[in-house]
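The next block holds one structure in the form of structure tokens; read it before the comments.
Complex shown without one protein chain; remaining protein chains in place.
For chain A:
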Amino acid sequence: MSSTDISLHNDVHSGHDEHHDDHHDQSFIEKYIFSQDHKVIAKQFLFAGIFWAIIGGTLSSLFRMQLGFPEATFTFLEPLLGKWVEGGKLDPNFYLALVTMHGTIMVFFVLTAGLSGTFSNFLIPLQLGARDMASGFMNMLSFWFFFIASIIMFYSLFLETGPAAGGWTVYPPLSALPQAIPGSGAGMTLWLVSMAIFIVSQLLGGVNYITTVINLRTRGMSMAKMPLTIWAFFLTAVLGLLAFPVLFSAALLLIFDRSFGTSFFLSDIYVAGEALTHTGGSPILFQHLFWFLGHPEVYIVILPTFGIVSEVISTCARKPIFGYRAMIGSMLGIALLSFVVWAHHMFVSGMNPFLGSVFMFLTLIIAVPSAVKVFNWIATIWRGNINFTPAMLYSIAFVSLFISGGVTGIILGNSALDIQLHDTYFVVAHFHLVMGSAAFFGMFAGVYHWFPKMFGRMMDEKLGYVHFWITFICAYLIFMPMHYMGIAGFPRRYYTWTGFDTFSTFLDMNSFITIAAIVVFVGQFIFLFNFFYSIFRGRRATENPWKSNTLEWTTPVNPGHGNWPGPLPVVYRWPYDYSKPGAQEDFIPQNVPFSQTASSNLPHERDFE
């Protein structure tokens, strides 16, 4: 494996030594800021994602304190938050803004841009055997559009009237009428502008990922030899390409309703006794448009982690992935179905009940491909020779969280049950397990697993284990109790609930959840320390520390511009030849021809020798 690139490792250089002058003589700006190298862009997305995750997490800790300790006074927050905390009490509008921005940031900026941006960019060219993305320039633009969207969204946090506060789903009429709540003023405008730019960034990235997968696979890399990661990123990009434009339409229409007096989503409204001129529009239409994006969006968040987790589980269990084709088929099925279930978010918004039962039927079908995936992961782990790296722990936990959250999805998908459960904490528990936590766990798995290829060094395993167990235990401690509250009818998005006698029994449970939430928030600093420390001081990595089969591990420790110093690798086999009976080692990389593995070739593979 290693003989090919020995000559190149004489000048082992850390990719992060900013003043290091390497042979490409690019300026610092070209190399690290306006870089067109997919690896650098991936890291830019990763750092931006981490930044946003810290902000998003901080916001949730704030509103969790309000929920967990409704009677407490938070005078210590006053210097930081100014008039948002008066007399130690969180302003209700501030609470709404926190929840909205928490959701927006986590869903779009962290788990869409941060996740796909990092791993699609990093892995697509490396695992396909390409020198770079199809268009490096557009790839760079994609990051910088995201950056502008980020700046606008970040700026909106500091507006006097606060950022958007109508929930991350920004339903009109609340979001359409600046006079409705402070958050529907300038904050909402900036939200819409930021999201419009964000969507442009997603499209630039998406067309790039798709065309790269179609046109830039190296010789021998047929679609059926691609690692599941690539399949996952490919389908994610397709979903984004088709779903985001509809949100773009909805955002534009909403901008017109807000700023130019149109009535697309508005009709017959009185605000403070005064009749508005809007007539004829339909707020339900917005919900349809939003969720036409919104439901595929949750798969845009989770699909990349399907890929990452499949890859990590197979590598660390030293077993071929169980049901490779079924894995692809189920992802295709999920991708397809995700476009026809959106109205399960609208069961109680006045939709025709017959339509509701159609959407219920389609929704419940999604359980089938999802279950296929779960069984295949478990079957892959089953009797494997498991290597419990932090990435593997995160992947196994991902499967657990995905099951726990998925099961409640089946409950919610029943339109009759949803009448009781909609807009309660049951929903919050559901999507935080299946999307929030699971996607975060998949992302952590990816970071721990590909860190050596990204930075040429290893992350510390011990800290990784500590970080894992804190995060895993707390994820369940936070979200499991929420199911009970939800079934009891505890509503979401309520600033205060102490006024309702029924809910006073939940005081302890809420405090408990909040404490767990704060513990897990603090626990993430272990990861942050590990991450940044290892970039500079981590143990040096070898080319292929996990003994993995995919092509990225055939590059030098710090792949330079163009990824492979010599000619591009050529692919002969699928990526999951782990523990193949008769083979010398327990893995056979994709670029090893069958003529070299005579001892392990299966009967039908003899023909290729």
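Following the convention adopted for this analysis, a contact is a pair of C-beta atoms (placed from the backbone, for glycine too) under 8 Å apart; a residue touches a chain by one contact, two chains touch by 3 or more; residues count from 1.
Everything that follows uses one rule, which is that contacts and distances are computed from a predicted model.
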{"item": "Candidate names \"ABC transporter ATP-binding protein\", \"Cytochrome c oxidase subunit 3\", \"Electron transfer flavoprotein subunit beta\" or \"Pyruvate dehydrogenase E1 component subunit alpha\"; UniProt protein name, chain not shown", "value": "\"Cytochrome c oxidase subunit 3\""}
{"item": "Residue among A:T58, A:T75, A:Q179 or A:T279 that touches the chain left out of view", "value": "A:T279"}
{"item": "Which residue of A:I124, A:L228, A:I381 or A:V592 touches the chain not shown here", "value": "A:V592"}
{"item": "Listed residues A:L111, A:A134, A:M360 or A:V520, member touching the removed chain", "value": "A:A134"}
{"item": "Missing-partner contacts on chain A, residue numbers", "value": "1-4, 128-129, 134-135, 138, 203, 206-208, 210-212, 214-223, 241-246, 248-250, 252-253, 256, 260-264, 277, 279-282, 285, 289, 292, 570-572, 584-585, 588-589, 591-596, 608-609"}
